[in-house]
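The other protein chains are all here in position, but one chain of the complex has been omitted.
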Amino acid sequence: MKADDPRVKWLDVPPMGLAEKLYLPLVTHGLTTTLRHLAAALAGKTVTVSYPEEEPQIDNPLIYRGVHRLNRDAEGRVKCVACFLCATACPAHCIDIVAAESPWPDREKYPASFVVDELRCIYCGMCEQACPVDAIELTSLYNLTGCSREEMVYDKEKLLSVYDATIDREPMRSADAGETA
Amino acid sequence: MNQAIVLEALIKTVIVIGGLATGAAYLVLLERKMAAWVQDRIGPNRAGIPLTDIRLGGLGQPLADGLKVLFKEDFTPAHVDRWLFTLAPVLILVAAFAAFAVIPFGSVLPVRSAATGTGAPVSLVIAPGVNVAVLYVFAVSSIAVYGVILGGWASNNKYSLLGGLRSSAQLIAYELPMGLGLLGIVVAAGSLNLEEIIVRQAAGGWYVLLQPLGFIVFVVAAFAEAARLPFDLPECEQELVGGYHTEYSGMRLLLFLLTEFLHMITAAALIVILFLGGWHLPGGLTGSTDEVGWFGALARVVVLVGKVFLVIVVFMLVRWSWPRFRYDQLMSLAWKVMLPLGMVNFLTVAVLEQVRWAWRLEGPYWTALLAAAAWGVCAIAVVLLAVAAPGVADNRGCRFTESEEQTG
Partner (left out) sequence: MGTVIVDGHEVEIRDGERLNGIEAAARAGIDIPHYCWHPGLSVVASCRMCLVETGRRDPATGEITMLDKLVPACQTPATDGTVFVTDSDKVVQARAMVEEDLLLRHPVDCPICDKAGECRLQDYFYQHGHTERRADIRPFTSRRRSLGDTVTLFVDRCVMCTRCVRFCREIAQSHELMVINRGAREEIDVFPGFPLGNPLAGNVVDLCPVGALGDRDFLYRQRVWFMQPHEHVCAGCATGCSIFIEEHQDRIHRVRPRENPHVNQWWMCDEGRHGWKHVCDARRLVEPRVRRGGVLVPVNWEAAIGDLDRALRASAQLAVVLSPQLTVEEAYLLVKYAQSVQPAATLLLGPVPMRGTDQTFAGGFTIRAEKCPNRQGVQHVLDGLADRQITWDQLLTQQARSRPYDAIWIAGGYPTDWNDADTAGRLRGTPLLVVQDLFPSPLADQAHWQLPATAFAERSGSFVNRGDRLQTFQWAVRPPRGALSEGQLYWRLLGRRGLYDARQVLAEVAEEIVCFCAALDPVPATGVNLKVQQLA
């Protein structure tokens, strides 16, 4: 939009009163705000979380977007049906799936390999929204670390182990979905 | 005899430089701590004694920072002017330290100086009794402009050059109000000697009370000279990615950063010495004459250093309180606000001093009356300037109608 666009609404600068022109009230206002925070901080009221010693509190783990997990169905098999919709929705192209015919009689297609590059991921949660069977979910695990790039590429087993580690704390968003498979 | 003078000066030099370097390092820590507190954070609190878990609340941070900078690569980009690039930080640091030659860090010691042989006590200033101390400080601190502009020019980088140019313009512009703010004190004290000025205040009242307008002008100018917020245009990370020291790294960057803190200490020391009574404390704790015992001498050092420290804390608080000036606002503040105020202050002081001298109005009663007159003038001048509003300029994008374009 250019400056001469008719949709631009032009506002005049509000005129300053004497108090504003004197600077003094605003100067004191600024200083008092600073001093108030200084005093509060010196009295111990800070928002800092001393991370390795203290764990941050995550208010709602169900909407937190941390490490992915691959959910299991009632029989403990991977719930994913390898439809590639998460890979399609992914804006960072961090999901790589190799689909194959499933080894189970009641399921048709399953992911032979399901890899999420956690370093490439931007944690937007679109995979979670795209999944028709609620198989991929973002957990509240935030402390994702590794010593190499390879280590941060999570394969199917690792993603399933995230499920095993978090399912007690964070239930699946919808337990009954996923009967297409 | 000469050896004694040299020895005495050397000892004091070592004390001052050592104290300043250490002080600046810990001021960095204080700055970060203050920033954290003002923002409801804790601040650096991890670095303590190396190889142990003892953290000392972060007191090891300056040491760790210094070591880190020492071990960093001191990189010289290929496109710079190597001589000037190396010269700039050295020049600016030397100038900053040199200013402290005449700035007292106490009063006197009750020891007869062997240097002069006159039996005078040892002065707590590297070069005692310099008649032109104020002029010297101004002259030396002006050299800082060279360091800044050399750094900006030698870096051969548009941001650095812009930072250097802004900085030189700013420093030159604020030299004038600073000088005018000071002129009243020179008139009132009748001396350019900083030790003498403190003694006069101890005897006849602090100049912050007697010359409020001069104090305002001088403090604002001192902030600008030290390039502290709200006047940190030479660096302004937001626009110039560090300004004149963008291309510097490692040890040479450290020299620039150290110099900034030295400038702040200089400015704070000058404010304290010129306006806040130096080592003097009302109530008789520090006395007001050269006759002083060991306790009094030490108390004076503590009071002076304490005052400087408090002023520095104010410097740091101001940084988090007010937004930065735009460049044109900075300039109009200097030329349209501070310069007139400084002139008014000088005239007021001259007239009041002439009145005091002509009618021999001595004593606390008259002093209070004259101070009241000065405060009155100060209030009137400030209000008048606010109404005239010369500092307000609006350079936002304008909308031209077609007719205006045709005519204009």
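Per-chain numbering from 1; labels A and B assigned in written order.
Just so we're on the same page, a contact is a pair of C-beta atoms (placed from the backbone, for glycine too) under 8 Å apart; a residue touches a chain by one contact, two chains touch by 3 or more.
Please read all numbers here as calculations on a predicted model, not as lab measurements.
Undergrad: Name every displayed chain that the left-out chain is in contact with.
TA: Over the full assembly, the chain not pictured touches A.
Undergrad: Taking the entire complex into account, which one of A:D4, A:E108, A:E151 or A:D164 touches the absent chain?
TA: Selected residue, touching the omitted chain: A:E108.
Undergrad: Which residue among A:L38, A:V67 or A:L85 touches the omitted chain?
TA: Looking across A:L38, A:V67 or A:L85, the contact with the absent chain belongs to A:L85.
Undergrad: Across the whole complex, list the residues on chain A that are touched by the chain not included here.
TA: For chain A, the residues touching the absent chain are 81-85, 88, 99-101, 106-109, 132-133, 179-181.
The working rule: only the chains that are shown with their structure count from here on.
Undergrad: Centroid of chain A to centroid of chain B, CA atoms only: how many Å?
TA: Taking the mean C-alpha position of each chain, the two centres sit 48 Å apart.
Undergrad: Spell out the part of chain A that touches chain B in their complex, as residue ranges.
TA: Residues 3-4, 10, 13, 16, 18, 21-23, 27, 30-31, 33-35, 37-38, 40-42, 45-48, 50 of chain A touch chain B in their complex.
Undergrad: If you look only at chain B, which of its residues touch chain A in the complex?
TA: So the residues of chain B touching chain A come out as 34, 36-42, 317-318, 320-322, 382-383, 386-387, 389, 392, 394, 396-397, 399.
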